[in-house]
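In this view, the complex is presented without one of its protein chains, the others remaining in place.
Chain naming follows the written order as A and B, and within any one chain the residues start at number 1.
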Amino acid sequence: MDIEKYVILKPSVDAILKSLLASGKTIVAPVRKKDAVCFEKIDENSTVADDFVQTKLSLKSFAFPRYEKLFGFNKSQKNVTVNDFDFKQIPEIYLWGTKPCDASGFLALNAIFNWDFKDAIYNARQEKLTIITFSCFQSDENCFCTSVGGGPGGTAGSDILFTKVGDEKYIAEVISEKGSRIREQFSEFFLPTEAELKKEQYLAKIDQLLDKEIIKERLENFFESEIWKKQSERCLGCGACAYVCPACGCFDIQDEKSANQGSRIRCWDSCGFSQFTVHASGHNPRASQSQRWRQRLSHKFSIMPERLNVVGCTGCGRCSRACPVDMNLLEHLTSIMKMNHDG
Amino acid sequence: MEFEPKIVAFVCNWCTYAGADLTGTSRIKYSNDVKIIRFPCTGRIDFMYLLKAFAEGADGIIVSGCHPNDCHYTSGNFHARRRWMVFEGLLNFIGIDSRRIVFSWISAAEGAKWAELVNKTVKSIQELGPYTQYQKVAGTFKKEVTNG
Partner (left out) sequence: MDKLQKFVFDILTSKEVTLVIGYENGSANKPRPAFIREPSDSERLVFNEKCVLNLTVYLGTHCTNNPGKVAIFATLPALCSILQLASEHQIQTADLLVIYCKSNDEFEVFDDINKIEELVCKEEVVIDSKNSVLIETISKLSVEERFEYWTEQFSKCIKCYACRAACPLCYCTRCTVEINQPQWVHSPSHALGNFEWHIMRAMHMAGRCLNCDACANACPVDIPLNLLTKYMIRDIKEKFGEYTFSVNKGNLLSTFKPDDKETLIR
């Protein structure tokens, strides 16, 4: 559907949140805890944080949890019963106060979980999410959403986008069917758009520093380049970047058993771990960190755009902030762009 | 009805297990709330086994082997002793009640001591109650999902 533009006053935005909470809806919003802000379930007494650049963890866990039980099994004598995944227990969740780079991460995950096999569990969770995003009016040096096709006021992946324009007013963009349902429920708050309001004036200034087409082309030619070893020398091979990334969807399957019953569990995994690609034979096609780093960048910026038509990165900068040894993604991509065509 | 605790005993084959055998042949009665797991030596008992026992529902644990200088493998129990000294400190700091773990040296001749140890341990675990705090944590992976 086409994006519908409206104007909405701040008290109305607060009223929408209050009303959703009062009607018993599960709302997840950013809350300040000591030095950091994190997304968690709120109630009517919570204070929603709105003056932070980014949270440490992404919102992907609401469609792709840190771990989830796929099914349970029970063996008694010779009979095995399987307790399948109960789709009815998936809660409906409103993600309130999302940033545009969190919302666009869901597009990457949607592609990963649907490109050849439609992952019913991921899709069911994703369908139950309503994503209400607020545009960014501040950023830091790690943000680069504008370099990967996004922006501080980007609408991709959101159901409604609110952009603050002054102290008491927001521009509201209704982007999807789910957003329309909210607009209809609270129609008296959504006022006609004001043509003179220019959204761009109120957004954070994030210069576009990269050209994703050039990066894609470089990556296609750089398989044998020395740059991978150089860039990955300090990488420790932990999973911090993959786990905080809103667009990373790699997972492991574990069977956890106790006596005669157990569960099959899906949990997060990272391509940075040394054992990630170990085969049952013992052979490891990505035995060195430089091979794993090459795969990480190629996957996100070359292979995914090529095969799934979506960039595997939202420019949120979490990986750079979380990395213990400053593997700054923007810096690495800039180096790649600066190199000449042959690597 | 009084709470019957589940106690797992990790014992060494040459001393404590043989001692427990002697308890039986001497017809000394003791609580049957304990399940004995036989190891070649206390030196082989990995600290993770104790955590696994708690996770599987044990309310109390007994670890027992040969007296120092009597180890069938010469020094296994010396290594075990150091391991338990360090492990006990860590467990207490993390909040896993080390009063639920009883360490002992029981030789093959000490059938009566085995019975006494088991009975005493059962009593103390009954007083501490079932170990629901850890079992609740251990059961979280059996639940459906987490967000976050």
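Simple rule for what comes next: a residue touches a chain if its C-beta (ideal position, glycine included) is under 8 Å from a C-beta of that chain, and two chains touch if they have at least 3 such contacts.
Here the structure is a predicted model, which means the values were calculated and not measured.
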item: Absent-chain contact - pick from A:Leu57, A:Leu161 or A:Ala247; value: A:Leu57
item: Given A:Gln185, A:Asn260 or A:Gln275, the one touching the chain that is not displayed; value: A:Gln275
item: Contact footprint on subunit A, counting only the chain that is left out; value: 35-36, 56-57, 66-67, 141-142, 233-234, 236-240, 242-244, 252, 254-256, 265, 267-268, 270, 273-275, 289, 320, 322, 324-326, 328, 331
item: Contacts of subunit B with the absent chain, listed as residue ranges; value: 47-48, 51, 55, 68-69, 75, 78-79, 81-98, 102-105, 117, 133-134, 137-138, 140-141, 146, 148
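The rule is short, and it goes like this: only the chains that are shown with their structure count from here on.
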item: Between subunit A and subunit B, centroid-to-centroid distance (C-alpha), Å; value: 46
